[in-house]
Each structure stands twice: as C-alpha cells, then as structure tokens.
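Missing here: one protein chain of the complex. Every other protein chain is in place.
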Amino acid sequence: MSSTSSPATTASPSPSAAAPPADAAPGAPRLRTRRRQHSPGRPRRSVLLTVLTGLVLVYTLVPLVWLLISATKTQQGLADSSGLWFADEFALWDNISQTFTYNDGIFTRWLLNTLLYVVLGAGGATFLAILGGYALAKFDFPGKRGVFAVVIGAVAVPGTALAVPTFLMFSKMGLTDTPWAVIIPSLVSPFGLYLMWVFATEAIPTELLEAARIDGAGEVRTFFQVALPLLAPGIVTVLLFTTVATWNNYFLPLIMLKDPDWYPLTLGLSAWNSQAETIGGDVIFNLVITGSLLTIVPLIVAFLLLQKYWQSGLAAGSVKE
Amino acid sequence: MTTLQQPATAERRPARPPGRGNRRSWTGWGFIGPFVAVFALVFLAPIVYSIYLSLFRDQLIGGNTFVGADNYTQALQDEQFWASLGRVSLFLAVQVPIMLGIALLIALALDSGRLYGRDFFRIAIFLPYAVPAVVATLMWGFMYGTRFGLVGDINEAFGVTLPDPLSTDLVLASIGNIVTWEFVGYNMLIFYAALRVIPHSLYEAAEIDGAGQIRVITAIKLPAIRGALVIATIFSIIGSFQLFNEPSILRPLARNAITTDYTPNFYTYSLSFNGQQHNYSAAVAIIMGLITMVIAYVVQLRGMRKGA
C-alpha cells in the first residue's frame, strides 16, 4: 500500500514549518505538536501507556544508575558500601581527575584514539553505506542482486574464527598495530548498507533524479545535490549506529593492536580492569568504573546532538529541490 | 539462489514504465564499488582464507598436512558443536521474540504520540546500546551477585533466597536478559525510524475511513515496516547464532556454568585461541555460517511472503 503512493507525497504536505500539516489543521488545538502528529484520531497522552513504557525504562536505567553511583566511590568505598547507594565519601571529582592523570594521562590518549576511529571509521562506514544503499536503490547494475546475498552470507560466518586469518592478512600488509587495523574493518557496516538501501528507496523520488539528469547534471552531482539531502534522516540513523559500533569496538582491536598508545577506550578500560588479575597489579576498579562512565557520556551527548538533526531531518527532506 | 529480497516497497512497485531511471548499467558499481572493495578485504578474503585453512590440519607435533574434508566430517560428528548449536537455537526461540516484541511495542508507543516525555524515553531506552561490553560486564556482574550484588541485597532485604542467576540452570536466561537489555533500544530505533517514514497521506486516508488506533497499526503501520521487521529478525538470528560477547564477558563470574563450547562462536574462539586449532575452527565456522544463511533465508522468504 505504501508502494502505491508516490514517494514524493511523503514530502509534499509540509513544505515549510509555517504551514501546518493537513491532519492537524481542523480545530488545531495543540499547535506545538502539530508537526509530530501524523497519526489519526488526534492521540491523547496516555498515562497507562507512559507507565508501561516506564517499566522498560526502569529496566534499562537501573544498571546505569549503579554505574553512576559507583563512580562516586573510592576503591575503599566500593568494597565497603552497598552498590545502589552512595558511600560516605563523595569522590567523583577526585576519581575523574585520577582517571585522566593515571599512568601519565593515557586515558586522554585512548579517548583521542577512539575519536579518531569514530571520525574515520564510523564516518567512512556511513559514507560507504550511503553510496552503496543509493546504488542498490536507484540503479540496476550487473551483479546487483548478488551483492546483498554475499554480504549477508559473509556476515553469517562467526567472526571469532575469522580473527586469526584476518590478523595474518593484515600483518602481511603491515597494518597490525596501526590505527588502520581498526579503521579499515570499521568501514564496513552491512546493516548500515541495508538501512540506506531502504531509506534511499523510500526517500528519493526517481523522478527527481530523472529531472536532474535531463537538466544535464552528472551522476556525482545528482547524488550530492539531489539525493544526499533527501537521505538526511537515514544518514543520521546510520551514523548513530556506526558511531556506537566503532566506539564500542573491542574484539578486533584486541587482536590487531598490541601497542597501548593505539588502544581505543574499550581496550584501555579492559586492560585497567585486568590489572586486578595480575601478580602485583594495581587494583583500580574505581578508575575502571569512572572511566566507563566517561566513555558513555560522549555517546550520550552525540546522541542528543544527532537527535536534533534527526527530528528536523525527517521533515527537511522536503525543503530542498 | 539465496538472494535477499529488496526492501518491500521497491518490490511492490511494479507498474512503472520500463527504464524509468533504473537503467541497467555499470554506473551503480561506481557507487557501491567502494563498499564492496572494503567488504572484500575485511570479510571475503578472510573467509576465502579460512576455507583454504579448513582443508589442512596443523599439529603441534607433525606440522601442517592437507586433509581434504576431514575437518568438516569431524565437525559434523562433533557433539560439542551440536550441543552449542542447540543452546543458541533455544536462545533464539525465546530471546529474539521477546526482545523484538518489546522493541516493537515501544516503537509503536513512541510513534503513537500518546506518551508523556517521548524524547526522553527514546534516548533513555536506547542508552544501553551505547554501553561498551566491558562496562556491561561490571554492571551485570554486580546486578547478578548473590553476595554483594543486587540479588544479594534483595535477598537480605526481603529475607528470600532468589536463585543464583549465574548457576548452570539460569545462566542462559541471564545472558538473554543482558542481550535484551543491550538491544531493545537498538531494535526499537530501527522500527521507530521505519515508522517515521510512513507517508502522512496514508494516515489521512485511514482517518477519513474512520479507522481506530489498532486498525491503523495492523493495517498500515505493521505492513509498512515489514521490511524492517524482517531484517531485524534476520540480524537477530545472526546475532543469536554468533552469541559470544556476553557469555565470554560473564564467564569470569561463572566459569563452571559457561563452558568454553557454550555457543558455536565461543567454541570456534576456544578452538582457535586456546587450542591453536585454527583449521578445525575454520571448518566449524564455515558450517555454522552455512546453517545461519539457510535459516536467515527461510525466515526472509516466509517473512516477505506472509500477508504480502
């Protein structure tokens, strides 16, 4: 059914923020929700539904609350106090400063490494997925149907068994123990490719591409000027997924990197955590916990920032062209 | 041929004049080429190499010899392998429906516009996905602790004895819980994003017809996001069959319950890293990949056909 409506209609009802969508027009008592309100029957806020969803929320947040509380404790406090309440001493700021200064401030280095991997890895992965998804959605080319089958097939092979072969290959190419060993594998996001395929199919009216071609625009220009703006919400979603995936990447860097100077945060934290497992090792669970919290915070901030784009992006598709 | 279908909407847009833009040419390769090239390097080449490896046996004593399909016949008779496959199949049958069900309900709730504080819910429920595995271990290790952890606190506070979540009987469920925790928000977001691109005109039409919320969900929303549902299911199947991170992370807390052959992926890991049996590990992985592909293909066929 969605297929019968031209994708162009997706965009047409709200060409600018000033004009309210058709379904909100009659009566329109709640102006501030008019853009979101696309469901019929003028939904009323439901306390019951909110409470039910709230249960899931509790489930997702309790472990994070533990993390937050634990980050305020010293190593001593962690051992002495119950997990879900604060210890006598509030040591969050001290823990944070220790996290950044421990071992000559290597945490900062790991943070920067992670940023590098995210910018190049997740950014690159998103870009490749956009290009690929666009091609799958809007072009007919030899081997097209095989591409995604091969992708799914390859993803189905357990990754742990491929780690050693990949390591040997990368080692031959001189890539191990360099940032490239982390970045290059991050460039592939099969799920991102699929999402972009779906989004591009839905969001880009083929007529627009045709029109651009008739106007004499080359393929590259058509892509950047016509297709890319329409893909904005999809891009934000894929960017979010690839960012998280790269940020949390652990297994492959573990195999590929030996030099701690190239560790991402996940490897660094794991190394700190396992210090407690070695003879004579310095036990620093408090820094592991604080470091974990600090690792999550940038992602939350990024999510909040992206969310803004995401929301406007959904409507913005219509503005260009 | 195991070709995955294109997204549903593209499939069902047949009545177009031929050659409207989707000209069959090599131009498309210009766009998908970069992806395919990197994919070939980091996925296909190691797989091809693994297939090559799987035809040999490298012993500590005696060195490397060509053994043909021996590793494969051994794997097919390997009880440890089949037991691990059984375990993840059970996991798949129980955990995936629960997780996707919750994710779908929340996505629909968010999309219905009937929630207070929708934006907050959306980000908060997605948050666990942002938590790195190492951190998740620490947190769940604490939650599951019967002595110093949350379970212990509950026992003490209410004078009860809850079963140990890390015992042999319960550990699979405990792992399922962690996976659900991590990925509910992720799947929710996929469904939610798919719901958001449903054309407004459809709702308008439904409103004119006087359709209620439930009717809108079953008649418009679910069919429209079926592509997303199917692909989320397929990736969840792959994820279940490749279950590795959570058991390996929990293992230091439950060494006896989580064996080194707990899941197929864990088994190939143990073979390769503890036992240096790279060749056999490769054979098991290839078999596992084939099984996963077949199941994913069946699900995709059925999913796309149902109610189409």
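Of note:
By letter and in written order, the chains are A and B; residue numbering begins at 1 in each of them.
As a working rule, contacts are C-beta pairs under 8 Å (C-beta built on N, C-alpha and C of every residue); 3 or more make two chains touch, one makes a residue touch a chain.
Convention: contacts and distances are computed from a predicted model.
Taking the options "NADH-quinone oxidoreductase subunit J", "Glucose-6-phosphate dehydrogenase assembly protein OpcA", "Sugar ABC transporter substrate-binding protein" or "proton-translocating NAD(P)(+) transhydrogenase" in turn, only "Sugar ABC transporter substrate-binding protein" matches the UniProt protein name of the chain that is not displayed.
Residue in contact with the omitted chain (choice from B:G62, B:G159 or B:G210): B:G62.
Of A:V150, A:I184, A:A203 or A:L239, it is A:V150 that touches the chain left out of the display. Against the chain not shown here, subunit A presents residues 75-76, 78-80, 142-146, 149-150, 164, 167-169, 171-174, 176-177, 254-255, 258-260, 263, 267-268, 271, 274, 276-283, 285. One chain of the complex is left out; on subunit B, the residues touching it are 1, 3, 36, 40, 44-46, 48-49, 52, 59-62, 138, 141-142, 145, 147-148, 167-168, 252-253, 255-257, 259-261, 270, 273-277.
What we mean here is this: only the chains that are shown with their structure count from here on.
Computed from the mean C-alpha positions, the centre of subunit A lies at a distance of 16 Å from the centre of subunit B. Partner subunit B is touched in their complex by these residues of subunit A: 1-3, 5, 7, 9-10, 13, 21-23, 33, 36-41, 43-47, 49-50, 52-53, 56-57, 59-64, 66-67, 70, 82-84, 128-129, 131-132, 134-166, 168-169, 184-185, 187-188, 190-191, 193-195, 197-199, 201-203, 206-207, 209-210, 213, 219, 223, 233-234, 237, 240-241, 244, 247-248, 250-251, 265-266, 269-270, 273, 288-289, 292, 295-296, 299-300, 303-304, 307, 314.
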